[in-house]
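Apart from one protein chain that is not included, each protein chain of the complex appears where it belongs.
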């Protein structure tokens, strides 16, 4: 069975105000909740693959969460609620050409970009420095903790790709809370001026730790912040993987055809705690969370695909088992990854400065380790 | 006669796209240029006072500009083109209740808030530290050089006034270029959430030094950046003092009645160089400047008032003479203001730290001066 | 005065309650400080006790948190903003260094800036990047700020009270590791610790009876105390001095100790290059050069970014590293 979301309880005020169905580029306040967008573009295999990816990402996330509970991993942020957004994004992009710059919650859902993403995320969660190194050719950046700083990076990368005449585009994630940072605005504004091939995805999960969207901004939606930049803004039901897929595929087409950036808001609800360190019962209204659980993105997709005869309980079980095995292997490998404490000094500069070399030499003399 | 703007040459692409007349809250792209808004709210005396203020501010600015040319003052930024905005703002606010936080170009046009403003601006331009001190009860802050940092200050001040239950509101100026800074967005967004009694005035004079608005943003107007904050945005012809007055008066009514912030864009054109250090002939298109000069705000107002029989050449002469005399006195007083070099150490802390006291004592021993 | 054992975190929370009760102008705001009581619960209960007008969850934007403090101060409030982790004060650097620090100076005394910016920082608790960095030196070079770094629960109360009542902007930096690990008797009544007065944590009545003096601040005081214990067994008499405030700095105590003892170790968590230890060494050079019997030993983090969890114990100075510097300094010719 699909793991339950990390914390538990129904009504979803934000989502009730959004439409799905064919109208994936919808506006708040215009309709009722439906199932999954009926997208002619996606064949059955892709829909099944997206379903599997969504389930897997929750399994991965939950395993990392449990590692923290067992004292084996550091603070981490569960994915619960964002699975449809990740699947929609992953499948709409071209892993060979496009880049993804995550915030921190997304690394478990980008398996399509390469197995390195998850393997390194496990290392990252284990507190191993190699977790920061997602090797080429995988086009995903490591987690970003300093919120919204990744948006200027994405714009710079897209600008560079444009100048180099490279195909592809850059997609950057940030949370609803992170949109309050100057970096988000500065970067989107500059992206507009540059016509940079970048897609800025706001994952609106209703909360920034304990701070609800209503304390974050008076803007009616995050997508309409696009007016400030003169770029298109798109508002999508983020519990509908296909709607997200459609929105991102469309934004990608714009980007790679020189039509510039798009701001995409994907609306969902954070079904778990902020991180392993958080107690959401202190501030999340129980009824609101319960409503959101009725629209759990995995359930939405599963009931839709089961209805179409594309998915069965056996598929779920097989997917969970495979994800468990995948994750087990990653954790075993991660925990067995050797570490020389002197790596502390590596990669600060291309070559150690004399002072750093001296510090390292002293360290090695005191602690042993490679010299 | 009215001094010519600081640099010289007709067509005004941005303004041609705006309407005046009664429609002071207009949108780009919707009409042709007219004279001055026919505002029933303003009596003849006020209109004349506004006219006088506009002329005076240009005189003041030009005198400070010349002081720099004579090596008597530091770098300064001429007001030319902003006079109608300053008059509109000044007369719409209540100097006894409202605060103004300028950028740096506005200090010559706030005489209505108290003679200290200009006197201290002269000291500031002369490089005297007392220039930073605009004494109570005058509700104007000194110039801000670190662009857009004043917008959070204004929001904080408005927040504090709201909490204290004080009447009045806060008005903050920033330039078109300064809207690209994160501080502008962060502050407007927070102001929205707080329902802070603040008016954010974007003086869109077409340029940020050599950078045209087209390189600053793809947003069609600065006023519509208000969508990002969920607050009203107002777009005004900044060469029409009465239109500005109306817009600000309206925003003030909202603010003091608890209806929250307003973003007001006043569109004009920078008729002089950026500052005494700038050579705009390197980058300002001559035809664009020439077009803007046809819509010199002082000329617009003067021809309107002359047409209504409210203003004459003699009035201009008397105003210029009075402004000259006013300024002459300010400069004489400013240049005569004593300065103890040890003031360098003052106001860093409420009381000198021991280290600073020691540094000061050493300084005084070496240089003489008060101890 | 009656005292009660408290953790540093409890002492901070207790002090915020006391100061909000004491002065109606005090306002607490920042990310997650209200409903959630702060991610560490430092502001727990304030919302209930003092209401949503005075305890405010802000949008997630450090620049405007610091920037609004400037305006609030001008409006006559006493702002006590929290930056959730000191590493994110970088987002507010232009406001803190360029505006908060010089509000009084720019306006030549028109406006006071009784702003206390609280921020946790420091290593040892396996946080993600930019949560642990010790940035005090980057702020110490900025005139107009005061920098306060308590090392005990009682001092957290005494110094925070002084900070909030001080007319100048104060960076009040709280060691993450100390929040729950430091626990001591805290006076329950009004308790102010003046700025610029160092505290002797370990040492003889007469400094001249000590062999090495260690200057430290924040959690490194605890580490230095442990190091002093280690070497005490070896017969080295160590004096540990907690600087408490870096700006203003207690130069008199530093001078007196160095003159009396002649052998000095300075301990910091921050990277070595241009950390505050450098300033201390420079100050000692100015004030007591002729009393030095050996070079001042610096124990620091390395000149590398604060590392991930599996490397952090190698990075942050521990008691053994400090003890080794003490031994070396005691022995130096």
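Each chain gets a letter, A, B and C, in the order it is written, and its residues are counted from 1.
Here, a contact is a pair of C-beta atoms (placed from the backbone, for glycine too) under 8 Å apart; a residue touches a chain by one contact, two chains touch by 3 or more.
Remember, predicted model here, so these are calculated numbers, not experimental data.
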{"item": "Contact residue for the chain not shown (choose from A:193, A:228 or A:305)", "value": "A:193"}
{"item": "Residue touching the undisplayed chain, where the options are C:78, C:142 or C:170", "value": "C:142"}
{"item": "From A:160, A:285, A:307 or A:368, residue that would touch the chain that is not displayed", "value": "A:160"}
{"item": "Chain not shown, touching residues in chain C", "value": "87-88, 90-91, 93-94, 97-98, 101-102, 105-106, 129-130, 135, 137-138, 140-144, 247, 249, 270-271, 273-279, 281-282, 285-286, 289-290, 292, 294-296, 298, 302-305"}
{"item": "Interface with the undisplayed chain - residues on chain A", "value": "129-130, 132-136, 141-142, 146, 149, 151-161, 163-164, 166, 170, 182-183, 186-187, 189-190, 193, 346-350, 353-356"}
{"item": "Positions on chain B where the hidden chain makes contact", "value": "74-75, 104, 124, 126-129, 131-132, 143, 145-147, 177-178, 180-183, 208-211, 215-217, 277-278, 282-283, 339, 341, 343-345, 348, 353, 355-356, 359-360, 363, 366-367"}
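Heads up, the rule we're going with is that only the chains that are shown with their structure count from here on.
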{"item": "Whole-Å separation of chain centres (CA-atom averages), chain B against chain C", "value": "41"}
{"item": "Distance from the mean Cα position of chain C to that of chain A, given in whole angstrom", "value": "36"}
{"item": "Contacts with two or more other chains, residues of chain C listed in rising order", "value": "58-59, 61, 63"}
{"item": "Contacts with 2+ other chains: residues of chain B", "value": "182-183, 186, 189-190, 193"}
